[in-house]
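Data first, discussion second: the structure below is written as structure tokens.
Here the complex is missing a single protein chain, while all its other protein chains stay put.
The first chain written gets the first letter, and so on, giving A, B and C; residue counts start at 1 in each chain.
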Amino acid sequence: MTQVNMAVNLGGLEMKNPVTVASGTYAAGREYNDFVPVEMLGAVTTKGVSLNGWEGNASPRIAETPSGMLNSIGLQNPGVAVLKEKDLSWLEGRDVPVIVNVSGHSFEEYVQVIESLDDDDRVSAYEVNISCPNVDSGGMTFGTHVPSVEKIVGLCREATKKPMIVKLSPNVTDVTEIARAAEASGADALSLINTLLGMAIDARTRKPVLARVVGGLSGPAVKPVALRMVWQVHNAVNVPILGMGGIMNGTDAVEFMLAGATAVSVGTANFVNPLATREVIEGIRAYCEEQGVTDVNELVGGLQC
Amino acid sequence: MTQVNMAVNLGGLEMKNPVTVASGTYAAGREYNDFVPVEMLGAVTTKGVSLNGWEGNASPRIAETPSGMLNSIGLQNPGVAVLKEKDLSWLEGRDVPVIVNVSGHSFEEYVQVIESLDDDDRVSAYEVNISCPNVDSGGMTFGTHVPSVEKIVGLCREATKKPMIVKLSPNVTDVTEIARAAEASGADALSLINTLLGMAIDARTRKPVLARVVGGLSGPAVKPVALRMVWQVHNAVNVPILGMGGIMNGTDAVEFMLAGATAVSVGTANFVNPLATREVIEGIRAYCEEQGVTDVNELVGGLQC
Amino acid sequence: MCCEDRSGLIHERITLLSNEKVGPRLFVMRVESPRIAQALLPGQFTHVRIPQMESHILRRPFSVYETFPEEGTMDILYQVVGYGTEFLSQLPAGTQLDQIGPIGRPWDAPEGETRVLAVAGGAGAPATFMQVKRCVEAGVPVDVVLGAQNASALVTRERYAALLGADPVCATDDGSYGFKGFATIPAAELMQKNEYSRVITCGPEPLMRAVANSAAEAGIACQVSMERRMACGVGACLSCVVETAQGKKRACVDGPIFEADQVVW
Partner (left out) sequence: MCCEDRSGLIHERITLLSNEKVGPRLFVMRVESPRIAQALLPGQFTHVRIPQMESHILRRPFSVYETFPEEGTMDILYQVVGYGTEFLSQLPAGTQLDQIGPIGRPWDAPEGETRVLAVAGGAGAPATFMQVKRCVEAGVPVDVVLGAQNASALVTRERYAALLGADPVCATDDGSYGFKGFATIPAAELMQKNEYSRVITCGPEPLMRAVANSAAEAGIACQVSMERRMACGVGACLSCVVETAQGKKRACVDGPIFEADQVVW
């Protein structure tokens, strides 16, 4: 059997295989290291980080929904200094590129986070999260209108020469419009989808299940929406795509690549199966072997319509 | 045990209970009549109808997805004359109000459909579908931007004095903006959600599962998104809401009512369980009895946040 | 091509009596379903809810291999092709399922036919069995051609042979039983050789199309059983349409049996 080339290049970021983790589902890799040594991943994507840290939302923060879940963590994080001191130190010397997911309540805060990380060699790339539905200012509010997308992506672009991935929200009328704005403003790659805004209600108590009432929907339930958006964006822009939304196994990942994703993120699946990332990597490889595909890049956008 | 009042008024439409069917999933009731006599429903909502009939999309038209399904029927229908001749004749004399779901490729076509039905007493109300994701012109393209929503709802309003429900798309950045535009332009009620635009891929064949590539996602998977939108719209407008999206049982229906729906539609659930509508009605009643609710209207918007 | 005169639909809770592997990825399940077993005509199908498949929400349509109205049971022969059939194949006897039926337009009654040819391939073989049985019972001469990948997949052969009192004509892709090649070839030969008043066929679309072509060339009336993805299974959702000379028709209630010359392949 011929060896399959699994390496991909995501907007300047070299990955040994196309699989990273969805920000916020994997911390910085340490908690899952007993199950999947972080070096096995194509890249590790860290939990969203802001300048000085945020408390996040009240509990309960999650709800189970049909084939999915809602979360309203609210970007709880200890701030960029702690990220450097703890997470990046732990990652140092481990043979895996690090994508830092960047958040802020203001345009300036995004830039400040990048500036405080940019001369740190342990950071390989950024994922600029303009799509979190769980914070009141920043997050999704920046990512759903073209002018603010242009502004924030442009400012972040000026702050770094590292590969910059911009993470898009599915809660928009036309994702291609946002995607084009991000590309035109300097994104090296686009990641999608972040979570769909949703809600769960406990009929018995007549209360929302989440303390914050609404939260972000993820998991298999959203896969059809995610695939559609990846395919639409692939047809609309020239930068590579990091696809995600409900990827549970290798077949799901292959579907995203066929729709146009160069790499994929595994999120909610980690909660179901802590070995999910590993199985996704092996599943993609097995698919390529079965189909006689010698280079995983051949799959990208290979959908036959 | 005290009797529960199950009757509701949906923007002028009197319903003996709050349960109708989602347009397109139930034809005009006849096919399900062996399972659920149509008179049991609070109202029957017919499949989308256009002026002269449409062929719809190529097959395959459906795909199963995690806790949901995609459809790309494309509003196949035989036109308003056949609706009158066959469906409305069959419904005549049956004790159930009829909501006709209206479609068109142009503003004019919507109006023409309403005009050709408006003096027909067998029609109790309209549901104006400005949210079908499965047609190239009309449908969702009309329902995702405020100016065209205002235009079409205003034109339809001029054409009828019957209760007019406007059906909204979830594929928008801000559903409350669209809802307010529809209300301001004369909608008596709003129905939501129509399907989320999605896609399914067969990794083995590298082809989309649907002939039309994309389709509309429905079923339990979308319930969190639907509940969230019903709740947002309930807080944004004063007209009543017909809620739908993944309702499978009485508890789901109660959740929609707590979020702000005055009535609910059962769609995909009919495919899973042809007795679903009946069980939803009984489930709502049982909930009210258990909770000591004597009037189902007490549930509407009763969510405690 | 009409469903207006269909008999009432039944929603029945059914019990799995047995569920046996009979060939490569092929299973026969026997279910207790007294009301539907009574009412079902050859060519009609049932729409089955496989239990415990929480996130796979749709029913699965299956032809009925044979009904035993007295026992109140029926057999369904199915091939494992995806999640649902795989799951179904692992359910033990005693499991409760439910089904809707009998659905759709049956094969035309054989009374009046002079000689019938049934051509069935792969998982289509059960769909013609009850109609062949009806021909035999009505005293209408009937020939049967079965196609399969190989001898071990020819799982309906014995039941057909017992019914006919002789082996049906068989064709296998690898020649491991009967004719080596597609069933369409012996079928076309039979149409040249014998005078048929009717051909019926069920199987993969290319097979049915070829059989329909041969029948058209030979000037024989031909009915086909069409498969489409189905949501409602009762005619309400329009997910299952087949292109016909009269426009789009629903496979579930306008079919599954169609006049071959009306289908736009």
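Assume contacts are C-beta pairs under 8 Å (C-beta built on N, C-alpha and C of every residue); 3 or more make two chains touch, one makes a residue touch a chain.
Note that the coordinates shown come from a computational prediction; the quantities given were computed from them, not determined experimentally.
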Worksheet entry | Visible chains that the absent chain touches, using the contact criterion stated earlier | A, B, C
Worksheet entry | Among A:19, A:49 or A:69, the residue in touch with the chain that has been omitted | A:69
Practice prompt. From the listed residues B:42, B:56, B:220 or B:267, report the one that touches the chain absent from this view.
Written response: B:220
Response to the item:
Where chain C meets the chain that is not shown, the residues are 52-56
Item to complete: State which residues belonging to chain B touch the missing partner chain.
Response: 66-67, 220
Worksheet item: When the complex is taken as a whole, what residues of chain A touch the one chain not shown?
Response: 24-27, 31-32, 34-35, 47, 55-56, 59-64, 66-69, 71, 73, 76, 219-220, 268, 270-275
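Quick note on the criterion: only the chains that are shown with their structure count from here on.
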Practice prompt. Kindly work out which chain lies most centrally, taking the average of its C-alpha atoms as its position.
Written response: B
Item to complete: Give, as an integer number of Å, the spacing between the C-alpha centres of chain C and chain A.
Response: 47
Practice prompt. With chain centres taken as the means of their Cα atoms, state the distance from chain B to chain C in Å.
Written response: 36
Worksheet item: Of all the residues in chain B, which ones touch at least 2 other chains?
Response: 63, 66-68, 219-220
Practice prompt. Scan chain C for residues touching two or more other chains and write them down.
Written response: 55
